[in-house]
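Removed: one protein chain of the complex. Kept in place: all other protein chains.
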Amino acid sequence: MLRFIETVIRREFLLAFRRPADLISVLFFFIIASSLFPLGVWPRVDTWLQLAPGVLWVSALLATLLSLPHLFADDYRDGTLEQLVLGAYPLAFAVFGKLVAHWLVFGVSLALLAPVFAFQFDLPGHALWTLFLSLFVGTPALSSLGAIGAALTLGLRGGRVVLSLLVLPLYIPVLIFGAAAVEAALAGIDANAGISFLAALSLAGMFFTPPLIAAALHITME
Amino acid sequence: MKLSVVNLSCRRGETRLFDALAFDLDAGESLHVCGANGSGKTTLLRFLCALSFPDEGEIFWNDQAIGHALCDYRSQLATLGHRDAIKEELTPIENLKLAALLSGGGFDLESALGALKRLGVPDGDDIFCRRLSQGQKRRVALARLLLLDRPLWILDEPCAALDPTATREVASMIDAHLSGGGIAVVASPSADAFPKARKLRLSASC
Partner (left out) sequence: MDKNDLPKTPSRLSDLPAAYRLAGKAIPYFWALTVASGAAGLYAAFFLALPDARQGETFRIIFLHVPASWMSLFIYLCMAFLAALALFFHARASSILLSALAPTGALFTFLSLSTGALWAKPIWGTWWVWWDARLVSELVLFFMYVGFIALASAIEDPRRADKASALLALVGVVNIPIVYFSVRWWHTLHQGYSITLTRPPAMAPVTFWGIVLCVLACTAYAAAVALMRFRNTVLDRERDAEWVRETLATGS
């Protein structure tokens, strides 16, 4: 079973490696979106510092939202999803592998990129570290909750808009804890509480959503 | 080894696609499902693949309802759908390797190369499936069938986009599979494509 999940993860990595444009455009979206906020705000440095955690987290969240269709849509279109259903283990295991790979490809890249582009907000060093940590720990929750929406809207006309309507309300707790952790670090308070909540949400998401996502995929393919 | 279908019915909206369908297939037997477009061939095959489930009726594998042992049943299956299930970013060999590993078996490079060669698919480290023609991709999908070594084949229009040579190759593949004790269910619109198989003609009635 572990070998099966490992194969799925390797497969996703190989595909992501052969299609680097997917990842690159998501990362550029993050950079552009987070740069738009300062342009829309009256340029006062202390406001930026207040806005930075929320802006960076919202941008990361929207970037993840954009990456969600890649989870299942290609496999659905070319028929490999059906082959996964007929695979050696229940679909939920394949879904778990896909979630892990999605996190490692998109989530971890965003977590690594965010502190680099947070310099425009002049965040101090320890807040940058908290920003990285909060995204690193929080993006599995984004991947797994978003995958529910991605599976439910698979193959629908206008599915991307519906996807965002379904997924964004589910993201609210993650956003609150993530932005609050960075804000706490900025205010010099201990940010561990927020990070722990994020980790709890991510663990719960990674382990409880795969059966739901698999059920949604079965519904879609039926 | 036995696949049996009892009293299978399917309605899609106003049309009754098929009603009280029943058949038995033993080892070495094959069924050719024919009928016009929209007569329910693909729907029937999706029921047999346990990808969707009928309103009425039951499918048995070795006298056990497939709904009770889905994973066991699926591990007996090799399927070919309308879509080839080929990843365009990968080479034919990579595609076959992933399919073999994900289906829980081992991967033997020699037999994979042999299967590709038998079906006349070019192979190389820089030949991605994106560059192959529609018919060549279909051949890669057929090579997957050879490689998986499963007893029950369910093929939906296996000869779509294939030239006459490859079509004959498919027929001989199926014959070899049957003489090895396998079972095959093949859907194809042309009535005389598989002369040796039993025929099941679907015609939708309102």
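The first chain written gets the first letter, and so on, giving A and B; residue counts start at 1 in each chain.
We take it that a contact is a pair of C-beta atoms (placed from the backbone, for glycine too) under 8 Å apart; a residue touches a chain by one contact, two chains touch by 3 or more.
A quick note: this is a predicted structure, and the numbers were derived from the prediction, not measured.
Enquirer: Which listed residue (A:7, A:153 or A:202) would be found touching the missing chain in the intact complex?
Expert: Here the residue in touch with the unshown chain is A:153.
Enquirer: Among the options A:14, A:108, A:176 or A:203, which residue touches the chain absent from this view?
Expert: Of all options in A:14, A:108, A:176 or A:203, contact with the hidden chain holds for A:176.
Enquirer: In the complete complex, the non-displayed chain touches which residues of chain A?
Expert: Touching the missing chain: residues 148, 152-153, 156-159, 161-162, 165-166, 168-170, 172-173, 176-177, 180, 183-184, 189, 193, 197, 201, 212, 215-216, 219-220, 222.
Here, only the chains that are shown with their structure count from here on.
Enquirer: Return the distance between the CA-based centres of chain A and chain B, expressed in whole Å.
Expert: 37
Enquirer: Using the touch definition from the top, list the residues of chain A that touch chain B in their complex.
Expert: 3-4, 7-8, 11, 14-15, 18-19, 77-80, 82-90, 94, 221-222
Enquirer: Which of the residues in chain B come into contact with chain A in the complex?
Expert: Where chain B meets chain A, its residues are 49, 51-53, 71, 74-75, 77, 79, 81-90, 94, 98-99, 101-105, 128.
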